[in-house]
Each structure stands twice: as C-alpha cells, then as structure tokens.
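Just one protein chain is left out here, and the rest sit where they should.
In this document, chain identifiers A, B and C correspond to the written order of the chains, with residue numbering beginning at 1 in each.
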Amino acid sequence: MNDFLGIDWFFLATSLAKTLGIIFLVVLPMVSYTVYAERRISALIQDRLGPNRTGIPFTNIHMEGLGQPIADAVKFLLKEDLTPAHVNTFYFWLAPCLAMAPSLLTLSVIPFGSWLFGVPMVIANVNIGILFVFAIASLSVYGIVLAGWSSNSKYSFLGGVRSTSQMISYELSLGLSVIPLFLLLGKLNLVDIVDYQARNGWLLLPLWGEGLTLRRWLLLIPLLISFVVFTISIFAETNRLPFDLPEAETELVAGYHTEYSSMKFALFFLGEYAAMITGSSLIVTLFLGGWHLPIPWWSSGAGFHFALVDGAAPGIPGILGGLFNIATFFGKVAVLLAFFIWVRWTLPRFRYDQLMRLGWIFFFEIALVNIFLTAGILFYLP
Amino acid sequence: MNLNDYLAVSGLLFAIGFAGVMLRRNIIIIFMCLELMLNAANLSLVAFSRFHVSAAGLPDYNGQMLVFFIITVAAAEVAVGLAVIVSLYRARRTTHVEDITSMKF
Amino acid sequence: MSSLLPWLFSAIMLGFACAVVLNRNPVASALSLVVSFLALAGLYVSLNAFFIGVIQVLVYAGAIMVLFLFIIMLLDLKAEERRTLNTTATLGGLLVAAIFVCELFSVLRHFHKGSLPFPPLAAGPLDDVRGVGTMLFSNYNLPFQVIGALILVATVGVVVLSKRELK
Partner (left out) sequence: MIKDYLPILIQAVVAIGFAASALVVSIILGKAGKRNPTKDTAYECGMLPEGNAQPRFSVKFYQVAMLFILFDIEIVFMYPWAVVFREFVRAHHPVIFWSMLSFVSILTVGYVYAIKKGALDWKK
C-alpha cells in the first residue's frame, strides 16, 4: 500500500467525475452567474436597472436577463483575436492560461460536501491541504507578470509589476493570519478541519460540542482577528476593490490586460472570478464550518447532537443528507460572493502607498501578535 | 523507480546545472544553473531519507530536515545574490561575465 | 500506469533543465526553470516527502522565481545577440560534465543495495508535517536559531545593497 498502487479504476473514475463535475458543472456556471449578479447588484446599488433584456432569443420572454452570461460567452468566443504586432506572441498567449489554471487547481483540496454515494466529497484529501492552496496561489502571480511584460506597453508593464508586488505582499499576511487555526487544530488537512468544526462548533461560532469550554471562547478573539485579516487579504489576492489599483481605470487604463481582446481577456476575467470563488470557499471552509449546518437532530446512534447532517456522525447521511451538505456549502459561498460584490461597489480605492503600508506593516504585525496571543493562551490553558 | 534511478536522475540534473554554469556567460543564467545544482543535491537527500525506513515504518526525517534547511538558505542566498547582481549591473551596465574581470570598479 | 509517473516527472525535469541552459532568452529559461521545479516537486511527492514537495513549490516556484523574473525585467536583458561561441570553453565544460556523468554511472553500477525496491512504509496516511515538526523542535533547535540569524543578516544585506541607489 505504500508505493504507487496498481490502477485503482474506481478511485480514478470517481476523482475524474468529481473534477469534471466541479469545474464544468459548478464553478464555470457559478463564475458566469457571479458576473451577472455583480452587474445586477451594482445596478441596484447605483439605482439603475442592469442587464435584464437578454432572455430566450426570438421570443419576448426576458427572464430578467438570465441569458446574459451565455450571450457574453458567445460574444467572447466570436470576437476577433487581435495579437498586436509589438507583443512577443508566445508569452502573450501563455499568460491567460497561467492566470486561469491555478485558481481552478486550488479547488481540488477544498471539501465541498461530506459524503455522497459512499464517496467523500473532496477531490484530493491530502494531509497538507492549506499549504497546497498557498503554494498554488503563489503560482498565479506568473500569469500577471507575463501579461504585463509581454504586452510591451508602458501601462500594462507597470500594471503587471504593481499587481504582482501587491499580491506577493498580501500572500505574507494571508499565510500568517491562518496559523492560529492550526495551532488550535494541530492538523493541516482541510477535511479534518471541517469534521472538527462539525462536531465541536464552528471556529467563529463555538456553541456545541467541545466549543463550550472557556479556552474556545477565549480563543474567539484571536480567531476573529485572523478571520478579518484573512478575508481582507483574500480581497487583495484577487485584486478586488478596494485593492484593485493595478487595473484602476483612472491611472493605468486597464492594467496588465490592456492589450488583450476577446477570449484572452475573458480568461483573465474568468480567472479573477474563479479566484474569488476559491477565496470565499476557503473562508467558508476554515472559519464558517464548510458544508456543515447546525440543525439540532436526535439520532438513535449518537443521541441528541447538533450535527444533523455531517459525515463525521456515526451514520453517514444518505443521498439527501449528502446533497443537503453540498447545497449548504455553495450557499455559504454565494453569500460571501454577494459580500465581495457589495464591498466592491461601496468602498473607495486605496492609494498605492497606503495599500502597501497596510499589507506590509499593519497586517504583518497584527498577524504575528495574533499568533503569539493564541500560542500563549494554548500554552497556559492546555 | 528504485534508489539508483533517483540518484542517477539527481546526478544528471547536477551535471546539467554544472554544464550550464560552465558554458553560459550571462550571470543570471549562471545563477539559475546554480539553483539547479542545489536542487539536485536536495533530490538525492530526499531519496536517501525515503530509503532508510525506521522500525516504526517512518522515513528517516533527518534527510528531509536537511533539505528543509537547504531550501531556506538557498532562498536567502538568492535574495542577497540578486541584490549584488543588480548593484553590479548599476555599476558596470552589463551582466556579461567576461566584461566583469577587474576587482576595482 | 502510476509507477511510470516518477519517470515522466524526471524526464520533464531533465528536459526543462536543458532548456534553462540552452535558451537564448532569459525569460524563457526562467520559465523552464519554474517547470523543472514543479516536476521536482512531483518527484518529492513520489518519494512520500509531501511537506518538502509543497515547500519546494511555495518557496522556489512561488517566491524565488518571481524575483528572478522581476530582475530580468528590471535589467531589461534583450535576448543575447549571437556572441562568438568560444568553442574551447564550451568543449571544456561539456567534457567535464561528461566525465562526471560517467563517474556517476560507474559508481551506481557497483551500489547493489540501491537497486532493491524501496522498503515498505507504515500503512495509513503518513503525516510528515508532524514528523518534520517533531524532528525540528526536538533535535534541530540550535540550527533553527542560526537560520534566524542568517535571515536577519540577509534582510539587512538586501536593504543596504538596494538602498544605495536611493540617494
């Protein structure tokens, strides 16, 4: 069992089915409808209508513009693919793939459900879960650096360099802010984290199981700090407002993707939204209990417990329970996406020096102090 | 693959890095080939750490600890090395090794 | 199929390592170095060293190569114009590398213990982050502090070396 197995066809088939299911049936439709939701919510905030015309073609049914993402996709496919003469073409074409692939790849370690048909609802149950996410997130910088450099124009070059140095500064606070969590849990595996939260109360909501001890309530303060720092760093990692200075229209035209057109631009756009979905599913998995919903349930095996539908309870839930878990996970992700969009259309943009000072000085210090606060609590209250 | 294959691959990687350092004249490419040689040494260390399995069935973590330290020292070395290369470029306007022959700037 | 993966990863790694040496354009060689680091991380995973593989991707491919790309873009190195290929130096370099490879294979041929398959590990998930952690804080506490001092020196060095330009 230690070295490479022979071919375990059932395992391969289920992982391929999960991968294709997640990427093509869940994430890509979710990305396109997040774009649609963003345009509608921003219209709502700015007291205008937003796209509500595209419905079923050649009929008068508008369906409130739900056909808009499909129309956008077709438009992006059919647009002329302009490769300006002054760019070095190989890297010009490589950059969109490098910007898109990492955000899809990080979804493989995030548990989006407990069990379904006896198959664990996570694509790769690896012991180094969170480190793998940070490693692949640090690879997404290459797409942006290459896009800026290969477009050979002043604006995109500066936009690419600025956006890269912003992302790497916020990777520091991203990595540091999560460590109090693993001090408490002692395991890096995301599946174990969600199982722990299912049985002992969400990290931000320690209301049942082992969560009612004084230590967990005392730890609520550092965990809240790390939640705030982590969420804001996710904003900065995905270049979302108030951190989207590199693409600020007023200063750098469109930042690193100024020279891009049609499908290449669409890939950058999809990459940003996929990174947003991955970021919010990370926040849900680490702090808000992943796929678990605390409905009180009395089951014969485990008596009265708050874990109605969780994989960790003695009885693995049936198909209904499994689907219910998946629905709760993506429901939480949708709520967080709405929060992302709401923040984008209300807050003004940071200036570049404020942005770097916030990342390097404030978040870095707060996260370090937070780590030693948690370590102190755990040291004196074992 | 068994231990000999891993050692052969790491030896080949070391040879490629070594040839790169000898052949190339651009100081940044030489620095990259230096990183290749470092990684070749790391690979053989990890191969040996997997080869010596303790009684409890765990790989020998001393090898992995050494690789961990090598990675951190190499990172610090790259940071300072590239700072030196940039200040050298600022002083002599070239990264070509053959133009940088005199010690006094 | 899955016992061919280490061979595939090593082929990718060696191929892109040659690309690093042979490429004219520095950005192309930097990117092929990134791909060879990723293939090396795959090799570490096939050797059950998951933590080291992830750290390799995080530190090498994610941080060091970004700095290399920044420096290449900053120094704005055009692809080297065809400098006169100094044949004696090239042959000398290749000869030394070839001698090293022959030496290596002759040594490996006599190393019979190495041709046995790897001894089996304990069944069940191998939590090697815990293994590295316990080893780090029980036996390697002093080197840990020395590494801290070394990184302090590196930070001061980096700030001083690049500060000189600001005057």
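The rule is simple: a residue touches a chain if its C-beta (ideal position, glycine included) is under 8 Å from a C-beta of that chain, and two chains touch if they have at least 3 such contacts.
Keep in mind that this is a model prediction, so the values were computed, not measured.
Undergrad: Can you list the shown chains that the hidden chain touches?
TA: Result for the missing chain's touching partners among shown chains: A, B, C.
Undergrad: Out of A:Lys18, A:Arg40 or A:Arg344, which residue would touch the omitted chain in the full complex?
TA: A:Lys18
Undergrad: If the missing chain were put back, which residues of chain A would it touch?
TA: Chain A touches the chain not shown through residues 1-5, 8, 11-12, 15-16, 18-20, 23-24, 76-82, 84-86, 93, 96-97, 100-101, 104-105, 107-109, 123-127, 131-132, 149, 151-155, 157-158, 161-162, 164-165, 168-169, 171-172, 175-176, 179, 182-184, 186-188, 253, 258-259, 262-264, 266-267, 352-353, 356-357, 360-361, 364, 368, 371-372, 375-376, 378-379, 382.
Undergrad: In the full complex, which residues of chain C touch the absent chain?
TA: Chain C touches the missing chain through residues 2, 5, 42, 45-46, 48, 50-51, 55, 58-59, 62-64, 66-67, 70-71, 73-74, 76, 125-126, 129-130, 132-134, 136-138, 141, 144-145, 147-149, 151-152, 154-156, 158-160, 162-163, 165-166.
Undergrad: Residues on chain B that touch the omitted chain in the whole complex?
TA: 71-72, 75-76, 78-79, 82-83, 86
Everything that follows uses one rule, which is that only the chains that are shown with their structure count from here on.
Undergrad: Hey, how would you classify the chain contact layout here, line, ring, star, complete or other?
TA: line
Undergrad: Closest chain to the overall C-alpha centroid, by per-chain C-alpha centroid: which is it?
TA: Smallest offset from the overall C-alpha mean is found for A.
Undergrad: With chain centres set to the mean of the C-alpha atoms, which chain is at the far end from chain A?
TA: B
Undergrad: Could you give the separation in Å between the centres of chain A and chain B, each centre being the mean of its C-alpha atoms?
TA: 34
Undergrad: Report the inter-centroid distance (CA atoms only) between chain B and chain C in whole Å.
TA: Centre-to-centre distance between chain B and chain C: 6 Å.
Undergrad: Roughly how far is chain A from chain C, going centre to centre by Cα mean, in whole Å?
TA: Once rounded, the distance between the two centres reads 30 Å.
Undergrad: I need the residues of chain A touching at least two other chains; which ones are they?
TA: In chain A, nothing touches at least two other chains.
Undergrad: Where on chain C is chain B touching in the complex?
TA: Interface residues on the chain C side: 3, 6-7, 10, 13-14, 17-18, 20-21, 26, 29-30, 33, 36-37, 40, 43-44, 46-49, 51-52, 55-56, 59-60, 63-64, 67-68, 71-72, 74-75, 77, 80, 83, 89-90, 92-94, 96-98, 100-101, 104-105, 108, 111, 113-123, 126, 128, 131-132, 135-136, 139-140, 143, 147, 150-151, 154, 157-158, 161-162, 164-165.
Undergrad: Provide the residue numbers of chain B that touch chain C in the complex, in ascending order.
TA: 1-9, 11-20, 22-26, 28-29, 31-33, 35-36, 39, 42-43, 46-47, 49-51, 53, 56-59, 61-62, 64-65, 67-69, 71-80, 82-87, 89-90, 95-96
Undergrad: Any idea which chain A residues touch chain C in the complex?
TA: Where chain A meets chain C, its residues are 1-7, 91, 126-128, 131-132, 134-136, 138-139, 141-142, 145, 149, 157, 161, 164, 168, 171, 187-188.
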